[in-house]
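Note that this complex is displayed minus one protein chain, with the remaining chains in position.
Per-chain residue numbering starts at 1, and chain names A, B and C are given in the order in which the chains are listed.
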Amino acid sequence: MTDKIKVGVYGGSGYAGQDAVEILAHHPNVELVFATSSTYAGDPVPFTSLRYIPHAEADLSTVQAVFLALPHLASAPVAARARAAGVKCVDLSADLRLDTPERFAKWYAHEHPHPELLPVPYGLPEFNRDQIKGADLIAAPGCYPTTTLLGLYPLLKNGWLLPGSPIIVDAKSGVSGAGREPKPNTHFVEVYGNFSPYNPGRVHRHVGEIEQEIFKLDPQAGLLIFTPHLLPVDRGLMSSIYVTLKDNYRSADAQALYQDTYHDEPLVKVLPPKQQATLKHVVKTNRAAISLTPVSDRYLHITSVTDNLRKGASGQAVQCFNLMMGLPETTGLL
Amino acid sequence: MTDKIKVGVYGGSGYAGQDAVEILAHHPNVELVFATSSTYAGDPVPFTSLRYIPHAEADLSTVQAVFLALPHLASAPVAARARAAGVKCVDLSADLRLDTPERFAKWYAHEHPHPELLPVPYGLPEFNRDQIKGADLIAAPGCYPTTTLLGLYPLLKNGWLLPGSPIIVDAKSGVSGAGREPKPNTHFVEVYGNFSPYNPGRVHRHVGEIEQEIFKLDPQAGLLIFTPHLLPVDRGLMSSIYVTLKDNYRSADAQALYQDTYHDEPLVKVLPPKQQATLKHVVKTNRAAISLTPVSDRYLHITSVTDNLRKGASGQAVQCFNLMMGLPETTGLL
Amino acid sequence: MTDKIKVGVYGGSGYAGQDAVEILAHHPNVELVFATSSTYAGDPVPFTSLRYIPHAEADLSTVQAVFLALPHLASAPVAARARAAGVKCVDLSADLRLDTPERFAKWYAHEHPHPELLPVPYGLPEFNRDQIKGADLIAAPGCYPTTTLLGLYPLLKNGWLLPGSPIIVDAKSGVSGAGREPKPNTHFVEVYGNFSPYNPGRVHRHVGEIEQEIFKLDPQAGLLIFTPHLLPVDRGLMSSIYVTLKDNYRSADAQALYQDTYHDEPLVKVLPPKQQATLKHVVKTNRAAISLTPVSDRYLHITSVTDNLRKGASGQAVQCFNLMMGLPETTGLL
Partner (left out) sequence: MTDKIKVGVYGGSGYAGQDAVEILAHHPNVELVFATSSTYAGDPVPFTSLRYIPHAEADLSTVQAVFLALPHLASAPVAARARAAGVKCVDLSADLRLDTPERFAKWYAHEHPHPELLPVPYGLPEFNRDQIKGADLIAAPGCYPTTTLLGLYPLLKNGWLLPGSPIIVDAKSGVSGAGREPKPNTHFVEVYGNFSPYNPGRVHRHVGEIEQEIFKLDPQAGLLIFTPHLLPVDRGLMSSIYVTLKDNYRSADAQALYQDTYHDEPLVKVLPPKQQATLKHVVKTNRAAISLTPVSDRYLHITSVTDNLRKGASGQAVQCFNLMMGLPETTGLL
């Protein structure tokens, strides 16, 4: 055990936290030291011989790294303490994803609890692997941003999108994305046999995060039209993306562009032409899958899928952790 | 409208209450005057032009009959007021199902709120239609009791069961049976892909109600072994019943016994030999369906199904209401 | 019984046919005389005392009207015989939906079996009620076209769409839309927990039908980008529509436009602002529901839902039948 990295998970009983625990419990270079839970303190932690402890009882001096699967506003203070204690930290909450306190205040309707921490590297290795390597603190992206941004990345990076033309994202998420706390909209009877949009247009909080990263790569991109839907499955997320290309690019060439871009990416799979990405391609894996449909010369349809709790949350957090620790990037993830 | 019976529904936003409202809104002899809801007061009442009102604002002087789809302990006081006001009442809660205050105290761990109301006719028309006709106050049975008792009735009434031999009921219910209030065990993610027993053996509250009615018909019947399970569907309930017959009866003759017993029952269907009762036979209908499997000479297996919100709750309540009001028994139910 | 219209259903055991039978069995002005099925001949017809008969045994001289819920190419010959026999006919297949044999040949890769029948009134009462009244033969629209066209109608009719700008439709259908014949893609295990696009872009056969009707109303409309998905529910269909308005129209005004347009339509409900249309609004009803989201001044998002077997198939077919027969349009449908 002496060679293993000692790790703690805050918020280990929520759905993202459970998957973080499951991945870390099987990770060959990790020793899981604690997992916290306010609701389930005292209960056994699955896949381990631990029991959940209250957040306040977690001792940062016993670990080298922590994962924060906490609600927003609750997460930043722990991140600040981890940084002060010299403990590496992957934050899965929204607290550190937006680069400025102003942007956070706009989308989360609350003053940022620790503005001195911003900005923090955005934990999407396919976008900014070099920033993540060796970082002490990482903001792991949300599930919708990860899935959507991976679906757009080759176009954004290479300037294929028609300037000012809207990027339309019709997204669908399994119910675990709504969290473990029982609410009327996650009651089995309400979800079963149903399919429903929520926060459509430009009001979902992830719009701010997605557009922030879009504009870094392509400042001329059009506005994001984003409609998330609740899908009656437990896990899995699809972003169905509709874009318009510049005149000098042809949708039929996008397949090669994507294959080239992601050729060496171990956790992003571009499907062959005519195959369609589905949830089954990714559920319970740490991968994204992408398929492309040239609709006409100028119009391209992209389907991007992840497991919202894996590549959309905890799997990606561990991918960042591996990079931060100098481990092979996919350790524990294949 | 002048000929219609004016009716109110207390607790009209819960799952049983919603179905009561839906049936009554289409009932040709009913005018729905109000539906109450503590949680959803002000919201539109589906299938009507009404809005939910708080319980306290319901005016008993405006109706001739009420349905009480309230939690236990909350229901009996309203039943008492309805009786005092001369308003006919079908109570769907557990408050009036057990014949004595002592039995209620045993199973519900609480003193009975209105012992002076007991006993009340048990609203299972196939058992005691004559008591229901003309009654002012009826205790509508629970979903497990209705389904189980209809599956046993011909055997109990005709003394076919081996005295002292246990009656084994392996029961499965859709999630609406657990109520509309969000709880951890009804969260979509917890139920999806799962199947789980709860309160097995002899501890579920419906055991008291089922045995009370069993022993009225067959005092020598053995004890009830009852295991309910949560089924990952929204509605539908199955009681899988295993019994031992007296030596002088043969399981192969049970088919004729059941067909004869239920021959004139409009809302109980005995399936032909070899066909199996399934949820699809009854979901969104007000009927029960029963199938029989002679396992060996002495052992009989019975499958009994209902929609837990219809024949297992609101459909049966309206069936009782029709009898109480002198209307044709199946009005609004076919 | 003497006043009732005698009706037959061809293909009464498929999913659309089953719903047609169910609606007609409860229709106060209809006597169902026969229902045909090649696979289930001899089995009881649900909701009736009939048994399915082979197609060849159906006698057109015994009925005044027929519904054809047959596969394409099998349907047109029966329609031709019905016309010859003076029997009114609602065809639910694709055979008569496209106005010309050339268009049929393009989308169905087969010569039209009865070109002399074309064109036939398209059975979408909200579009062309007057053509349907008194017609002898009607082509009932498909589920995707109905849902999509109702979602676009007020914009098309009033010329609000930016000429040449694409109409993006991300559509989702319950599995019954794929028919009752067992196929690998409708196996429970393949669908469960999955969500998958199929025939994306401009290749699904309904594209031809939708664009035909779009261009009748707005010849300047842009091309249709249409991605259907298989949704893991049994019934229900959503078209999520993204459009760009002309400069002189504002998305915020669309709510009033839709409410005005559909004000007197008994089977189309425009939801209030901020409410979102979901499958639960329409499943097992004969209605469509529509909600609107102004994304920005020029971009409008529309959610349109139907039950694919009701307003998307058999409910609408009966709506047409009522018009053809001079009955109140919603008879048997509320």
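Things worth noting here:
Keep in mind that, in the parts below, a contact is a pair of C-beta atoms (placed from the backbone, for glycine too) under 8 Å apart; a residue touches a chain by one contact, two chains touch by 3 or more.
From a predicted model like this one, the values you see are computed outputs, not experimental measurements.
From the set B:Asn29, B:Gln212 or B:Thr278, the residue in touch with the chain omitted from the display is B:Thr278, counting the whole complex.
When you scan B:Pro119, B:Pro197 or B:Pro328 for touch with the missing chain, the hit is B:Pro197.
The chain omitted from view is touched by exactly one of A:Gly14, A:Pro125 or A:Gly193, namely A:Gly193. Checked against the full complex, the candidates B:Ile5, B:Ile138, B:Met238 or B:Ile290 give a single residue touching the omitted chain, namely B:Met238. The hidden chain makes contact, of the residues C:Pro28, C:Pro184, C:Pro219 or C:Gly326, with C:Pro184. Even with one chain removed from view, chain C keeps its contact list with that chain: residues 15, 175-176, 180, 182-184, 186-193, 232-235. Contact between chain B and the absent chain runs through residues 166, 168, 170, 172, 190, 193-198, 200-202, 223, 225, 227, 229, 231-234, 236, 238, 240, 242, 276-280, 283, 291, 293-296, 299, 301, 303.
We adopt the following convention: only the chains that are shown with their structure count from here on.
Located most centrally within the structure is C, per distance between chain CA means and the overall CA mean.
When chain pairs are compared by contacting C-beta pairs, A-C ranks highest.
Farthest from chain A, judged by the mean position of CA atoms in each chain, is B.
Chain A and chain C have Cα centroids separated by 39 Å.
Residue positions 193 of chain C each touch two or more of the other chains.
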